[in-house]
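What follows is an incomplete set of chains from the complex, kept in their original frame.
First chain written, first letter: the chains are A, B and C, and each begins at residue 1.
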Amino acid sequence: MQIQLFITGGTLDKVYNPLTGELVFDQTSIPAMLARGRCTLDIAVETLSLKDSLDMHDQDRTNILQRCQSCPATHIIITHGTDTMAATAEVLGKHISSKTIVLSGAMIPYTVSHSDALFNLGCAVTGVQLLPTGVYIAMNGQIFSWENVMKNRDAGIFQQHATNSVY
Amino acid sequence: MQIQLFITGGTLDKVYNPLTGELVFDQTSIPAMLARGRCTLDIAVETLSLKDSLDMHDQDRTNILQRCQSCPATHIIITHGTDTMAATAEVLGKHISSKTIVLSGAMIPYTVSHSDALFNLGCAVTGVQLLPTGVYIAMNGQIFSWENVMKNRDAGIFQQHATNSVY
Amino acid sequence: MQIQLFITGGTLDKVYNPLTGELVFDQTSIPAMLARGRCTLDIAVETLSLKDSLDMHDQDRTNILQRCQSCPATHIIITHGTDTMAATAEVLGKHISSKTIVLSGAMIPYTVSHSDALFNLGCAVTGVQLLPTGVYIAMNGQIFSWENVMKNRDAGIFQQHATNSVY
């Protein structure tokens, strides 16, 4: 199985700039993370952007969509910032039904202690192989369909939309 | 979904003893790893043993088998040393067909730099939710059925048994 | 030898807040760092503040000065942000001549990969024992007198003031 991994940026790939004291983008850590995971799968890695997902706009999502549609792979992982991951998943979910696409990222950068990035990458790599066609978010050990997922910013987790409990 | 995680030891859980200079077992890192992964799943964790898998014998495997059979959970993760992981998987695979069981571990201890442990745990947590009933090994980003998996010790990876190309 | 260590904050003690994506102050890492260094010295640790040194003003420096003067210890380490470390050293140097005071910090937080914090703490702990009375900055493996030190922000290092070549 050929897997395509598109990097778009997000917290996962932020690094500390000692001169400015800020977390910024420099080089992606994804290839190093796959090597650390001793991952033996055939994964093609390509960086589409290195952006905070709050800085991603319609044009960015259109570009991601087009790349997912045009690439030969039918199994695609996308690393993405968490703040608008659900929005990008929705764009992809509404337009692609014949591929398995898993979005993932991290709440703590890979280069910061106690990062969840490597755990989430393991989840994404496994999910993309096992899930049926569709668009998903793999975070916190859970897998969500694009149709029912939101980031709970207060808790720092992803969850399903609250069920409207009537009566 | 209630998931049961049984810890048996293995490289994943080895820690350095500064007084002896040896890698030994002390306390498992699994709960800390699940917390680091910000895992929101309902996972019951229990330590069955903390052993090098080369020190595991028939009685150990029988005990693991009985615990897998008797526990109420139908989705089970087992952390295990890599050297005899395939042997334990075989024992489980021959006797259990109604549960989904995923064995995993690490080639480098969680407490050693560049460990693959957190990646593999993400793979196991995801695999156990998505795989059909059966017994599997999740290592190196790949998922193997117990019926066709071996550790390639020279390469330090898991792989399928070589197909006997006849003719 | 009784050593007093005053924590004031700075980059060294910043931690990542996964909910806001910012580097903030929460709890100091200094006791954990001394434990990791297996430090057997008798060091009294007290947190005076947890501040970015750009947020430190005259009142903060006066407070640090008074605490250095009034504490019984004659050997004092101060952790401090790098941006105004030299300014605080100057205040101390102009008023205290009977104690050995070493300021140190980090260019990269202790909780970020490739942090220099533990190295610098080793430098400070050693310097405070060996230096004659006076006020010093220990950074990058070098020891500077408060009378001739500045942070080179472009290079991210501490250095002596450039010698005035030919007025």
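Rule of thumb we're sticking to: contacts are C-beta pairs under 8 Å (C-beta built on N, C-alpha and C of every residue); 3 or more make two chains touch, one makes a residue touch a chain.
Quick caveat, the model's predicted, so the values are computed rather than measured.
Every protein chain here shares one sequence; 3 sit in place, and the complete assembly counts 4 copies in total.
The rule is simple: only the chains that are shown with their structure count from here on.
Separation of chain B from chain C in touch steps, taking the shortest path, is 2. Residues touching across the chain A-chain B interface largely coincide between the two copies, over half of the numbers being common to both. Work out the mean CA point of chain B and of chain C, and you get 45 Å between them.
Work out the mean CA point of chain A and of chain C, and you get 39 Å between them.
If you average the CA atoms of chain A and of chain B, the two centres end up 26 Å from each other.
For chain A, the set of residues touching two or more other chains reads 107, 114, 156. Against chain B, in their complex, chain A makes its touches with residues 33-34, 36-41, 107, 114-116, 118-127, 129-131, 138-143, 156-157, 159. For chain C in complex with chain A, the touching residues are 11, 16, 18-19, 21, 23, 107-109, 111-114, 153-154, 156.
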